[in-house]
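Every protein chain of the complex appears in place save one, which is left out.
Then we have subunit A:
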Amino acid sequence: MAKLPTSVDKIIKEHGPHAAYPPKSGFEGSHEPDKLVKTHCCYCGMQCGIKLKVKNEKIAGFEPWMEFPFNEGRLCPKGVQRYMQNNHPDRIMGPIQRVEGKGFDPISWEKAMSKTVSEIQRIQKQYGNDAFAMLSGVSLTNEKSYMIGKFARVALKTANLDYNGRLCMVSAGGGNKKAFGLDRSSNSWADLKHAKVILVAGANISETFPTLTHYIWQARDNGAKLIVVDPREIPFARTADLHLPVRPGGDSALFGAMLKIMVDNDWLDHDFIENHTSGFEETIEAVKDYDLEWAEKESGVPKDLIYKAAKLWGEANTSFLMHARGIEHHTKGVENVLSCINLVLATGRIGKPYCGYGTITGQGNGQGGREHGHKCDQLPGNRDITNPEHRKYISEVWGIDEKDMPGKGLTAYEQIEAIHRGEIKGMISICFNPLVSLPNNNYVREALEKLEFYINIDTFLSETARHADIVMAGSLHEEEEGTVTTAEGRVVKINEAVPPPGNCRRDGEILMELADRLGAGNKFSYPTSEDIFNELRVASKGGTADYYGITYKKVVDNMGVFWPCPSEDHPGTPRLWEDRKFATPDGKAHFNPVKYRPASEVTDKEFPVVLTTGRVVSQYLSGTSTRRIGKLIDQYPEPLMEIHPKMATLYGIEDRDLVKVKTRRGEAEFPAHVVETIREDTVFIPYHWGGKFSANQLTIGNLDPVSKIPEFKVCACKLIPTGKKGSETRTETAYQSWL
């Protein structure tokens, strides 16, 4: 019965989001902490090192961790404020259950556990094991990701397990596997500093990975040229040597045309192409008809800029290409990624110093979380759940019969569709807020309401958790020990700074007890996180994501170890492919032909404007935590719709006018932010908010055929000025998220 138990207003009153600020004089003990715990920021894939001040088992503040090699103390506003989660008054302090007409009442762990297990068993008996699904998140540590993969397959015995990396990185992963046979950025960021050309495609680095900007500036100090591909003049594009304002959806036309120009001018590394790659001929065949006029029309980038970019990229000696969600959140996300990789392979600038290719993970453990088997099609070590040998190996590690290992399940958005079809009846989710983060979220809400039983494990009552029958109070990043893998492939150590407060439990302990009650206790007895990690090491051994040689001690001693690391005496691999042996079956890097095709929904008479979505620097993903931190809210209190003055004039829209944005999925009102820094044909809305402020009630659930990532980055909308002005005191709306 996953309908809201009472009005949203009542739920918000009790559980937030409420804004919390530090006390004027700081938290008690912030000047004289009991200890400083070295750990990492809980937010984006940079996983910046930070020291948390602890007083009386509470986090009292932070101190920069100057020695941590990636960020040397540098942090973005989210990192500076991350310590505010622990003291937050909205924290769920123990398990709660839905009470019709009232909201949520505290219950005992015993009751929460027994009710949950009996409902799981009832649903599975009545409708089959796969009717109970699981969704998880990649803000979780590697240990938890691994345990969830095993929990779903061994304890829940369901095939339907997927994760929120499905909304983030999977197109990059799909492309990486096709091209290189392995899913990781090929280099550490250290190689960036000396690259002579840096191409950043669809990555608002200044707002989503701010600490990486320093590396790019260091490269520029060394003489590097910077090319930024983005529909908006993002802060970091302001000073770029070239800013290519691509129309959302036009990316592969742009990259295809660049490749064509490189071929025409022979800016190619023939030796590399011949000896270490395959598929070059078919790939250039696919772009042979691309001329600059055509490319300008399809990509929206002026042709002289396309030529300049191809020349700059083609003629360089060293280079680094990076991309993120801007090119990945598409129904052709994998193709976009491959069209970027083709540019890298054509120049042979990979696997050598100062040359590289990197996909930037958005979520904290976006990298490690996609390696340990909580994807619907994957087993630990990035193994394939449909491959008999892989299944056999992992079944042995887990001590189960291979025939009991479920097969490939449904991806996140497909699970929502399966709930609508009545195939999935119950769900458990952890650290995932699909009501804000999935596209077409009115459809998602209807799905949640159809569930017969829904359990949520989280630390705050997210928009999604409000629909739960039972919410189990879990742990924050600073309340459990483990490891995460940063965007550059570096495994780092998360240290427990404080114990979970009140009646909260560590996520790992919650899963272990559930497994025990589901009859799989003997498979889940891990006295410490290190024991889980040691099993993960064995499970990943021999897989493409091989962690076998990484130990906690090694990670701590070296402030991180890069995977693959196949044996204990192996130092780890910051730079892949130096030996020119790629992880594909034939050992070569694969070019992949990409034929441009339009987005799944293009503009027409009724919906004439392109809508794209993204992030702002002070918020993180679905905002479950950051929409509760006062200073982060104040910085950008509500989603604004960025619109170019030319389009604004066309519609008679002025700055801060409320505009109704309507798509085939839904409509919502946003204050206009009239800025010249966006394309004239596109509007942009950040997606971190829920309810009536949610951009994702507008976006489309169409999926990439390979990665099954939804097309967040482009759909067609219409703009209807309401004649009203947005609220002046913007913060008054910031804390609400009504239905």
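Assorted remarks:
Throughout what follows, a contact is a pair of C-beta atoms (placed from the backbone, for glycine too) under 8 Å apart; a residue touches a chain by one contact, two chains touch by 3 or more; residues count from 1.
Here is the rule we go by: contacts and distances are computed from a predicted model.
Look at the chain that isn't drawn here: its UniProt entry, checked against "Ferredoxin--NADP reductase", "Alpha-ketoacid dehydrogenase subunit beta", "Iron-sulfur cluster-binding protein" or "4Fe-4S dicluster domain-containing protein", names it "4Fe-4S dicluster domain-containing protein".
In the complete complex, the hidden chain is touched by one of A:T211, A:T283 or A:T483, namely A:T211. Listed residues A:V617, A:I633, A:I653 or A:V683: the one in touch with the omitted chain is A:V617. Of the options A:H15, A:K58 or A:R74, the residue whose C-beta touches the omitted chain is A:R74.
In the complete complex, the residue from A:I59, A:I107 or A:I234 that touches the missing chain is A:I234.
Across the interface with the omitted chain, subunit A contributes residues 21-26, 30-31, 61-62, 64, 66, 71, 73-77, 79-81, 206-207, 210-214, 217-218, 221, 233-236, 238-239, 617-618, 631, 635, 645, 655, 674-677.
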